[in-house]
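The other protein chains are all here in position, but one chain of the complex has been omitted.
Let's turn to chain A:
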Amino acid sequence: FGQIQARFFIPPGGGANFFIGSWVEYISGKVFFTTCSDLNMLKKLKSAERLFLLIKKQFPLNVSSVSKGKIFNEMQRLVNDDPESWLSAISIWKNLLELDAKEDKLSQRDANPLKRKVEENDIINPKKLKTKQMQELQESRECQLEKQTDEATVEQGDFLTNREKSQEAFQNDAVKAVAAPNQKDLTFRVSCRCSGSVAKTFTAQEVGRVIGIALMKQFGWKADLRNPNLEIFIHLNDIYSVVGIPVFRVPLASRAYIKTAGLRSTIAWAMASLAEIKAGAFVLDPMCGLGTILLEAAKEWPDVYYVGADVSDSQLLGACDNLKAAGLQDKIELLKVSVIELPLPSESVDIIISDIPFGKKKKYSCRLPFFVRVLRVGGTIVLLLSEDHHRRLQDCERGGIPWNSKGSHTDEPGIEKCLNPGEKTDLSDTVSSSAETSGQGDLDKMPPFGSLVPVDRYGVSLGRTGAFICRYRKSPSSAASRLAAVSRFQSSQGSCTALKAVVSGSR
């Protein structure tokens, strides 16, 4: 479960541009929108955790000065006030799934899926279906795109407990799930999430039970907790009451092409998207772990040179596995190397994207300047930083202290300008004066290459913890360009002849 700020959805030229929809609104981790896209398109949404078809969205329940019984009545009204909206939503959901199942069958049957699909589609005339869908959708039925929010009051455990407890209540009525052609024969399960003041008054189980009983009474459906036809998702908090149907059984965040995910794929994709990867770019992840970020990026922006580096054998093996499983081994190169000694030429990399390992060890944030060296001027860095790391960097930026400081705020005037864009400061002064505070060997000779200009940052939720995606750009500085000229190594004669030899040799 994770929360991503809506700004990722407004594509910076990135992945969501295939997505045809109109924004309705963004509230607290959920994005509500209307769309005419079919499931195939919706499946491609990359920065969303889950997708729901909206049944109801309305004002939050007032739990303050009213009796519990009255609030239960309010909840029942979610079902009873407008049963039509439930039935239409369910019929749309069925249509979506049927259409999707047909397309799946077609593509499975085919030797040449693309060609056959077009022909078959003509026969079935899905255009008609789609028009109908659009009409229904436009009659103010909204598809709800949901990123699960992490409001601390509700544990994931609640979600499961809800099912268990409801199981006791509904044991007598539970039936085996059957694909029900008729709405009357639907089996269902209610999943409920409460947060804010609602959660203080009710448990998710109580709410689930009330809604479940109301549904049974209203529509005659049977409850099935193991394998229902239909899942109903309810989220009650201080901002809204939302009811929806999960569109896919498997969350969007779970990718078919990723064997073992490290970082959650939605965040990895969002980071890659923010990096504005262009064709022909050289993209580096200097702490790639299992390679999740590179996988998401290579999947979406394939005509790019990707390199992942890590010090851990087991992580690199896992990354290798992941690459093979995704069919991306030709797109992503791996190196076993440390961030502090990247064996790459200065200013050779266009984009760096990395999930900085969390934890209290300051060494990780202190390593950042090392990979700044390999980044070209004007290049972009997108990092996932823990709240700690982020705070430290903010302190550095505010106090004008370069990142290699251990957080002591020295107020030497020269340092002030260190991280400001456009200022031609001699960085070598600032580095030597702050390095003494660190006490770590690497830092004493920190290469002062360029200055990083913060572009923007986004708070994200990783479930139990929060983090920040921070984007920086490398700006030129006079000290940096001098030093870069010195350290960028010259090719020796050897390299050119070697290449020529291989070219002619391979004939």
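Methods note: contacts are C-beta pairs under 8 Å (C-beta built on N, C-alpha and C of every residue); 3 or more make two chains touch, one makes a residue touch a chain; residues count from 1.
Criterion: contacts and distances are computed from a predicted model.
A chain of this complex does not appear here, and its UniProt-recorded name among "Transcription factor bHLH48", "Multifunctional methyltransferase subunit TRM112-like protein", "Rab escort protein 1" or "Ribonuclease P/MRP 40 subunit" is "Multifunctional methyltransferase subunit TRM112-like protein". Only one of the listed residues, A:Asn95, A:Ser348 or A:Ser475, touches the absent chain: A:Ser348. Contact with the chain not shown here comes from a single listed residue; of A:Val79, A:Ala298, A:Leu334 or A:Leu452, that residue is A:Leu334. Remark: the residues of chain A touching the chain excluded from display are 279-280, 282, 303, 305, 307, 311, 316-317, 320, 330, 333-338, 340-345, 348, 441-442, 444-445, 487-496, 498-499, 502-503, 506.
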